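The complex appears here minus one protein chain, its other protein chains still in place.
We just call them A, B and C in the order they show up, numbering each chain from 1.
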Amino acid sequence: MSAYTISIVSIIGINVILAVSLNMISGFCGQISLGHGAFFGAGAYAAALAMVATASVPLALLAGVVAGSVLGILVGFASLRVRSDFLAVSTIGVNFLFVGFVRKQSWLGGEMGISGIPPTGFGASGNMIMILLLACATVVFSLYVSRSWMGFAFRAVGEDEQAAATLGIGAGAYKLAAFGIGTALAGLAGALYAFFTQFITVDAFDFILSVMLMAMVVIGGIGSTWGVVAAAVGLTLLPEAIRFVNDYRLLVFGGMLVLVIRLAPGGLAALVHNLFARTRKA
Amino acid sequence: MLIRNRRLSALAAGSLSSLAGLVVLATFAASPARADVKIGFQAPLTGPAATDGKSAQIAAGMAVEDINAAGGVLGQKVQLVTYDDQAKSDQAIFTANKLIGEDGVKLVVNGSYSASGRAAAPVFQKAGVVMIAAYGVHPDITRAGDYMFRLVHLGPPQGAATALYIGKTLGLKKISTITMDNDYGQATMDGFIEAAPKYGVEVVNKYSYSLKDRQFGSIVASVKRDNPDGVYATGYFFTGGPLVAQLRAAGITVPIIGSQAFDSEKFIEIAGPAAEGTYIIDSFDRDRKDEALQKFFTEFKQRAGYAPEGVAAITYSAVRLMADGIKRANSAEPDKVRDALAATKDFPLLEGNMNGFNSLHEMIMPIQVNEIKGGKFTPAGSITDLNAFAPPEK
Amino acid sequence: MYYIDLAVTGVSFGCMYAMMSVGLTLVYGLLRILHVAHAAVFALGAYVVVLVANATGSIALGFLAAVIVTPLFGIAIYRLLYEPLLRYRPDVPMIASVGLLVLMQDAFRIMFGEQGVTFRQNALSFTTFDFHGVTISAVQIALIVTAAVVFAGLHLFTTRTRTGLGWRATVSRPKIAASFGVDPVKVRYLNFAIGSALAAVAGGLVALLNNLVDPSIGFVVSYKALAIIVLGGLGSVRGTLVASLVLGLVEAYGTIFIGAWLDRDAIAFLALIVLLMIRPQGFTGARTA
Partner (left out) sequence: MSAVLELDDVAIRFGGVQAVGGVTRTVDAGDFVGLIGPNGAGKTTLIRIIAGLLRPDRGKVMLGGSDVTGESTSARVRAGLALTHQIVRPFREMTVLDNVILAAGIGYTSGPLRALLHVSRRREAERAMEILGSVGLTGTERRLAGELPLGQLKRLELARALAVDPKIVLLDEPLAGLNHAEASRQVETIMEVHRRGITVVLVEHNLEEVMRVCRRLIVLNNGVVIGDGDPWEVMANPAVQEAYVGSGMMAHAEA
């Protein structure tokens, strides 16, 4: 495998973890978060600091997961207090605050970011395998969650909190759980990203990234794990495969987001489903 | 929330996507081999840094055409392999691996910001690929190893040279500083603040702004209150233009000294009459009687529709230097090109002649200063005390 | 004097925020949609002003063109994007709206270049007045005066004219207004038209102030405007005006006093999150969905 293939597969793996984890929050549990980049970033920074300090991969992974989920649970608590349309704006705010704060902190490297993150020692292909294994585990976990009673309760909370309460389902605990799990996974992705690039700057975690991730979830079909995985893989490869897409990346992503919502709100998953339904009828 | 998945459809979507992925990967694997000498090129063609990326891309293309028109190198044509890195670290690693693995490139010019250069440098170093960073100013780039070269003054030395110029040449004592919040702006300002006391320059107050800011009302009001002898600002022309205009509009008449990336005709266009009397440190002398420079100017304007800025000139020079290295090494083997580049002496860049590289492969060269007079860049001397802004050694 | 200088900066920026945010808050009041793409309208306004001004040599013509073009664009966004999505949760059109903004921003880059466009002749940008040591630029005065005139006009329109009354009634009590024969569809068009024109004027004035229109001109403003309308208690015009002015002032002082540890652009969101923790229903927060 060439170094290029290794790096693209690594990025795909990281994007899959990010998109699937966002899907748990926004797809399964219906809590629209437009600040996923902040949790990803928190994980990356924590892992980078841990790696620089201890050079221990497990510790760095743990640091990433903890940082992502701590920030996520804080935001989750906020989500308990505010209406859903406030939540979308608040999460955008969290992303801007994260970037605006880290930018000015010299202990986080400020504008310079954190460099000289020690290598994991697995080599590029070892890193890729680790990323792929964790991405697969994330997908399997997501599939399991959607089949479990937790996924069932998430759907109820996402659709109607009050109705869920009348079935004995406390929306608050589930929303916190969704944020906690989703952002822990984003933090994990952040740690993997820090291993992959070996240096990080805050610009990599900006709001546009959060929009891209939301685009993956929506285009894949909100709530559908496989659809979201497909979209994450497809949208990462698309600019690589098609020159035009590469030059007009934002135009294409923005356009797809608009068109998918406008014409096929169920995303890829629903399109494929309809296709099957039609051929079966025919 | 919209339409829920069904298992079947989801599986189908998944397999479809992996199929698409395989096809895409397969097309990458089959890239044809060419006899030309390939030079890899990374630049931010999209995203917030696209302004500079575009100029760098045009300039690099011109350099390759000029080299080929003059017979190429080693009897072969030079071919530029360009990728967009969005000035982002992950994309830089991505495209670096692509250049190495898919295109078999051994020589690279990085025409991008520090974030890209820093991420790409270790990848190239490990693969034994020579890289010249055209204008990435972060120290980490050359520290990645001996295959790395830099064709621009590091941020901190630029800042130190600025302190020298302000203190000795302009003779100003009290300075307010305005820092742009990115690695380039911050590093350059750090160098200035460290060196300032040596030349009797006192920093009255420090302010900072973000790359996205075009409105500086609060900073302007504060500078007005500081009542300094001069203002030193780091930034790009698209932030510097509005900044200078607003400083002048508030009745601040003291000299304004801008950092290298102010260097663009667009700066004068934006700031209009307010641009008058602004000094730009490490700017290039456009009037120099140099055929190559004048030709570059006319041609670039024709292609881009605007005049070239420092970024364009430096990227052009970087590609030319790489070709020169190949000629002197009489080989396109990276090890030999590396040694030839390290031995560079008095190479003519568009900005003037560079002395050479130091042990860390940092460029050694005097710093030019321009003042804007009558709406034009006018030479205002050069800073030749190389020891005052010596870059770090190995 | 220094603090007054800062205040002038803050107020003029507050006025810009107000003109930008009122359109957003009205759309929210009417449709419960967070109209993020409003920033694309703002940027479009800025581009139209600078391009027409450069082509004709008249800045006034530029503004005239902008207030003709952008309302049509705003109405088109409603007709083609939001109207078909009204039956979904409000998050759905909002995400589409984010997509539209990202798309438009890249389209501006492709059409008008990364370098941005400057005014050929823009005496206004470089004209300043000095009142006993307080400096105020012509564009700042224009911002403040325009905002004052526009909002006074808007107030008269919504309290004195039939159409205006119907509009206001629809925003606050849609069902009752409809039962009194106000056509809700017409009101929505009117709403997008007026909101878009206001954003375009704000965009044009910012273009003059910067003497530069680049593709990112609307980006930060767009999300700040979201924070503002939440701070102002979603859907409340008065709240939005107050929040705009307060944010303008807080930013003007904050840049200097807290700029060392927080980016200016993050101040709005810090305020937002603090406020939501204390008062989850927003500043005024009388109305709930």
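As a working rule, a residue touches a chain if its C-beta (ideal position, glycine included) is under 8 Å from a C-beta of that chain, and two chains touch if they have at least 3 such contacts.
Because the structure is predicted, anything quoted here is derived from the model rather than measured.
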**Fill in**
Full-complex touch with the removed chain, picking from A:Ala46, A:Ala156, A:Val211 or A:Leu235, is A:Ala156
**Fill in**
Missing-chain contact, candidates A:Ala53, A:Ala137, A:Ala173 or A:Ile242, resolves to A:Ala173
**Item:** Contact set of chain A toward the excluded chain (per top definition)
**Value:** 144-145, 147-150, 152-153, 155-156, 159-160, 162-174, 176-177
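Following the convention adopted for this analysis, only the chains that are shown with their structure count from here on.
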**Complete:** Averaging C-alpha coordinates per chain, one finds the centres of chain A and chain C separated by a number of Å equal to 31
**Item:** Centre-of-Cα separation between chain C and chain B, whole angstrom
**Value:** 35
**Request:** Can you tell me which residues of chain B touch two or more of the remaining chains?
**Result:** 1-2, 46, 181, 210
**Request:** Name the residues of chain A that each touch 2 or more other chains.
**Result:** 103-104, 248-250, 265
**Fill in**
In the complex, the residues of chain A that touch chain C are 32, 34, 78, 81-86, 88-90, 92-94, 96-97, 99-101, 103-105, 207-208, 211, 214-215, 218, 248-251, 253-258, 261-262, 265
**Asked** Along chain B, where are the residues that touch chain C in the complex?
**Response** 1-2, 46, 48, 50-51, 53-54, 181, 207-210, 212-215, 217-222, 224-225, 238, 241-242, 245-246, 248-251, 266, 269-274, 305-306
**Fill in**
The chain C residues in contact with chain A across the complex are 28, 32, 34, 80-81, 84-85, 88-96, 98-107, 110, 223, 226-227, 230, 234, 259-266, 268-270, 272-273, 276-277, 280, 282, 288-289
